[in-house]
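Mind looking over this structure? Questions follow.
As you look at this complex, bear in mind that one protein chain is not there, while each of the others sits in place.
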Amino acid sequence: MIETPDNMHEDCGVAAVYGAKDAGNLCYLGLYSLQHRGQEAAGILSRDRKQFHGVKGEGLVSEVFSPKSVSRLKGDSAIGHVRYSTTGASDDNNIQPLYSKTAKGKIAIAHNGNLTNAHKLYKSLKEKGALFQSTVDSEVILHLLATSKQSEMSLALADALSKVEGAFSLVALVDDGIIAARDRHGFRPLVLGKRGPAYVVASETCALDLLNAKYIREIEPGELVKISASGIESFKIPVKLSPARCVFEHVYFSRPDSIVFGENVHLVRKAFGKALAKRHKFDADMVISIPDSGNSSALGYSEESGLPLEFGMMRNHYVGRTFIQPTQSIRNLRVKVKLNPIRAVLEGKRVVVIDDSIVRGTTSKQRVSAIRNAGAKEVHMLIASPPITHPCHFGIDTPNAEQLIASSKSIEEIREYISADSLAYLSKEDMLEAIQSIPSNEFCTACFDGKYPIKVPKKRSKFVFERSNKIHLWKAGSNA
Amino acid sequence: MIETPDNMHEDCGVAAVYGAKDAGNLCYLGLYSLQHRGQEAAGILSRDRKQFHGVKGEGLVSEVFSPKSVSRLKGDSAIGHVRYSTTGASDDNNIQPLYSKTAKGKIAIAHNGNLTNAHKLYKSLKEKGALFQSTVDSEVILHLLATSKQSEMSLALADALSKVEGAFSLVALVDDGIIAARDRHGFRPLVLGKRGPAYVVASETCALDLLNAKYIREIEPGELVKISASGIESFKIPVKLSPARCVFEHVYFSRPDSIVFGENVHLVRKAFGKALAKRHKFDADMVISIPDSGNSSALGYSEESGLPLEFGMMRNHYVGRTFIQPTQSIRNLRVKVKLNPIRAVLEGKRVVVIDDSIVRGTTSKQRVSAIRNAGAKEVHMLIASPPITHPCHFGIDTPNAEQLIASSKSIEEIREYISADSLAYLSKEDMLEAIQSIPSNEFCTACFDGKYPIKVPKKRSKFVFERSNKIHLWKAGSNA
Amino acid sequence: MIETPDNMHEDCGVAAVYGAKDAGNLCYLGLYSLQHRGQEAAGILSRDRKQFHGVKGEGLVSEVFSPKSVSRLKGDSAIGHVRYSTTGASDDNNIQPLYSKTAKGKIAIAHNGNLTNAHKLYKSLKEKGALFQSTVDSEVILHLLATSKQSEMSLALADALSKVEGAFSLVALVDDGIIAARDRHGFRPLVLGKRGPAYVVASETCALDLLNAKYIREIEPGELVKISASGIESFKIPVKLSPARCVFEHVYFSRPDSIVFGENVHLVRKAFGKALAKRHKFDADMVISIPDSGNSSALGYSEESGLPLEFGMMRNHYVGRTFIQPTQSIRNLRVKVKLNPIRAVLEGKRVVVIDDSIVRGTTSKQRVSAIRNAGAKEVHMLIASPPITHPCHFGIDTPNAEQLIASSKSIEEIREYISADSLAYLSKEDMLEAIQSIPSNEFCTACFDGKYPIKVPKKRSKFVFERSNKIHLWKAGSNA
Partner (left out) sequence: MIETPDNMHEDCGVAAVYGAKDAGNLCYLGLYSLQHRGQEAAGILSRDRKQFHGVKGEGLVSEVFSPKSVSRLKGDSAIGHVRYSTTGASDDNNIQPLYSKTAKGKIAIAHNGNLTNAHKLYKSLKEKGALFQSTVDSEVILHLLATSKQSEMSLALADALSKVEGAFSLVALVDDGIIAARDRHGFRPLVLGKRGPAYVVASETCALDLLNAKYIREIEPGELVKISASGIESFKIPVKLSPARCVFEHVYFSRPDSIVFGENVHLVRKAFGKALAKRHKFDADMVISIPDSGNSSALGYSEESGLPLEFGMMRNHYVGRTFIQPTQSIRNLRVKVKLNPIRAVLEGKRVVVIDDSIVRGTTSKQRVSAIRNAGAKEVHMLIASPPITHPCHFGIDTPNAEQLIASSKSIEEIREYISADSLAYLSKEDMLEAIQSIPSNEFCTACFDGKYPIKVPKKRSKFVFERSNKIHLWKAGSNA
């Protein structure tokens, strides 16, 4: 029995390096830092004067790359990608970066996000005779680029990007440099850094930190930046700007040590915890967090409320992606294999518990149960974000609306379902106020309020051919 | 040290099945029979009512397929391919069959042969915005088909095939059946068989034998056959016919138990041996063959000349694709690991030796030397084909002209080089006369006389992007 | 470039289950909880009525076992082992549990610890004609048992264990049950739990927690417990008791959520932090921990001192066992890939940093440097254990004495080396006083004071044949 995760998942992370001797190796380290944004597959393409080199595979960055394969990523430019979601077929063609040789030159692209009009564009391109090799939406961009009337590569890419809708934070490797681009809403983060004479682009600043690169600025919504021997050139993708940054990057996805949309994530989350403390006080013995995503908010809560912080749940750092259930299933095993409540801390205590969010509710229910089994007398749950009521269409892997517990249940019903003594959420207003660097109206909060910044399809689309159109390619080899 | 083979190699073999319950499994068995036509990679695609299923990989058919993966090749139609040549990059995209979804429907193709104008077509397609995913010439056919003005699949394929030049014996899997087609010269064989209600197409009849399928006829040069629920439909590819079957299929490539171009290969080769016996008599003790390709001719020679046949060379049936040389290299190791001369048979004897052909001459030289070292007093070499003087451009992997010993040396010089006591070849006229079913002028004998049936490029082309345009994709995984 | 770890490592963890339907699967989950005690290899042997079943391999528990292989671990009894150290040769024979069939019955054993007289026993056994199959010290126990005059299995094992010296917390699987035994010093922990009708033995209680098993008691020093259909029988190994539990289990090895030697590790560490706070006060802005081993002590320090706790270092949860350095090495990369200091928290601040221990000092130096580079104005290091001056001979993988920085440098010299503004250690007395359940003289503190409870060899021995006596067995397979 394999666990199905009960949380929201980032789809991807990207990194790019220009002008460094070991571009492939640096890119690999950048992906290492961005591993939390996608654990299913990883790929890097580099370019030297003569040609492109690539390594791609399923698994963690530490599994996909070896010293030997990294040493083959020659050249002073490279782009890389980590991916969360799999479309099922074990097909390396679906692992980014995607590569193509066009009459305009060679190009490889990798992107974080989700194109909402990909299927429509795909159908139209196919009718004109385009042959698709993957089932990822990035390929639509390549075909648009190859058939663009713009003959220069950067302009052709800007042209192509002006035709796609949705979320993309994209990096590209071209014959004479790298390109970084971000959709007109700026849904996903994308930052620019400098490392001596070299440039680094990445989804989060934690990648810059690891590489000793200095944070310069965000790639702006609707901006396309080309980095080459001529330095940095900034282009505007010919579309109307409409900033709508994803607030969930601060709530859960991004690493606490990253600067995202101009602000440190740990401090934002600590402010969430303080805001919770101002509204929700309990006559309790301690506050604990659900590690690690609740840690920052719990610290903020403790500081603001004066209630002592304790470590009541121990995280197992060696959890693999799956574990095997015995036939007589163990209660709460899925939760306990990751987090073990400490009886010596919790026994007989009234406990405030801080978690980052509730998705389906099943995990929260198990956690409350595990904490009670470890002896806690009262369990007061505080959630450092508003109730999630709507699915994401812009690059986050969420369950469908009907599986989101807050889409159909009131807070009191949820409290009852998870069997907590109390339950409260951070309000949308408190959340947005806690973030100082960006005006409230420049965030996308659709998962909390259903206000999608652009029209979205009725069904969330991962860009895939319909099932009947796909080829099922099975593994070869005598053991397969 | 890895041996480089000193013989000519077939590029490919193809098989297709329509209307059988276990089409994928039958196709796998067909490829099993055609393994001699290509040992580097194999692939099968099948189709059930809903979708295509595929298994592809590098290695022998017995290595690529497992009971589990064959069981996944669902449906009543399938096509398969075995390939000799590799283009270097470890890239499953280069293993046929190739698949694509077009606006005209889904299609997979596999072909045996070599398109002489592939590079020209590739450049032109790319300029129109086509993105290529492989470096095999078959993909040109897919792009031509996708952009053809014909909207019906069979007609669009015929249209595409009318634009390519060179050799192709092609099978295709489409939404409602299978297609088989052969170029206007009929360079490579392609036969049609029937197995109860099902149809089988294959490069050679030995595949039909294994499947208990009855041989019906050849697919004709310039013919496109569609097999579907409506039965068999025959189309003419809109090009001028110009039959030029490859005579080397009889000399070396095809299996002795196959019927090729209407005649059994073993009996044709036996006739080659008889023709040799009529022209070349020796005062000798025995005739032996270089197994197994010389066996049939040696038997014919013995029958006609009355000289007793002996088995003087033992073939090792467990030779892998490579073997490892010690640092102090062993003389003639490459030859002896495959063929061990039997001293008890050869010692003190005058021996006539029949081989099928001489390519570079290095192997023949080693064989003569090994036979002498085993005690033979005289070695008279007879070659059951004419001297090879020109490279093939139509699907056979030959060395360049300068490496063909007969392109620059006289027969006497070759005899001296290989240190034989005598050396004689079968004449082109005797060879063609020994084949009764096809008129002499309907064969391609270009490798013996340089008379190419169509204009060929100066350099033989395997269809590849130039080296600088290719991406080098390395293996992922911690051991890579 | 592969990192060499700069900390002390537990050699092993063990688990055993008796009387449960899914004993193999439960044992696997137990090992999952004990993964922190050994990440190099894992193995489980189970027994049903007919025979023993086993799965062993190199890697993490999640890598070694699959649903299929766990399902093959049939029967109601099982024992398992995780191992840290490798002896180099890729030889499954060296992965525990070891199995043997003797005239007294079948037995498999797994142990955590290190036998100090193994080499002497090995030589003597070999002279009597014993053939060894592994290079792990556990095999000595098997040979002693096979040649023991005791014919009953439990008594023969007790007899064998009375002859070995050093540390062992051992589990065994025999024809009619399981056995657990602990050396007369009780160096390593070993606990007994109950899960319905079944029994569970494990190195730490965190394994009992995961399995919903209730903690009963420790296996006592010098005790051998047999669990079978007859229930629990306790034997005394015929040796003199001399309790000397390893205090480092509380300092670093054991999980904070475990009860070790009768006390919760997190609370012990918190008490260490409080003790530090009583002795060492600073005019600082915050206390941070080196996650995760310093967390509990930092919390204790904060509580006692009133200095606010902050999260100043972010741990990357996806660090693989190795990572690849670029040719132009990045400063402090090894440290930063695991722990990223958060500039937004540290900039301009005076910081008290709590770490669990200092081994070579190189890592501490890099951490201090990284914290300063992130903007900290002052760095005051506090170590929640005494200076390590001597290597361990009882199952912990420590560097040799000369590599232990505190063996040759004063605290002031160490402070200077790591470039901290202050440095202080917990005293041995404070450490032992913080632990309430065990008298101070029943701990082994040899790594802090050199007082080894038994005579130790001059060189620490992992039991290995001398290099010249080992066979080098290389990997087979065409890619090896």
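Chains: A, B and C, in written order; residue numbering restarts at 1 for each.
Just so we're on the same page, contacts are C-beta pairs under 8 Å (C-beta built on N, C-alpha and C of every residue); 3 or more make two chains touch, one makes a residue touch a chain.
Everything numeric here is computed off the predicted structure, so don't read it as measured data.
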So which of B:210, B:232, B:401 or B:424 would be touching the chain we can't see?
B:210
Touch with the missing chain holds, among B:250, B:266, B:349 or B:472, for B:266
Which residue from C:55, C:136 or C:376 sits in contact with the chain not drawn here?
C:55
Of B:12, B:29 or B:171, the residue that touches the missing chain is B:29
List every residue of chain B that touches the chain not included in the displayed model.
1, 21-22, 25-26, 28-29, 32-33, 35-36, 39, 60-63, 65-67, 70, 206, 209-212, 255-257, 259, 264, 266-267, 292, 295-296, 299, 303, 308-311, 314-328, 330-331, 333, 336-337, 340-345
In chain C, positions touching the absent partner
45, 50-59, 62-66, 68-69, 72, 92-93, 99-103, 106, 108, 126-133, 142-143, 146-147, 465, 467-480
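Here, only the chains that are shown with their structure count from here on.
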Chains as vertices, touching pairs as edges: which of line, ring, star, complete or other describes this one?
line
Whose C-alpha centre lies nearest the centre of all protein C-alpha atoms?
A
Between chain B and chain C, centroid-to-centroid distance (C-alpha), Å:
61
Using Cα averages as centroids, what's the distance between chain A and chain C in whole Å?
35
Centre-to-centre distance between chain B and chain A (centres being mean Cα positions), rounded to whole Å
50
Spell out, as numbers or ranges, the residues of chain A touching 2 or more other chains.
62-63, 65-66
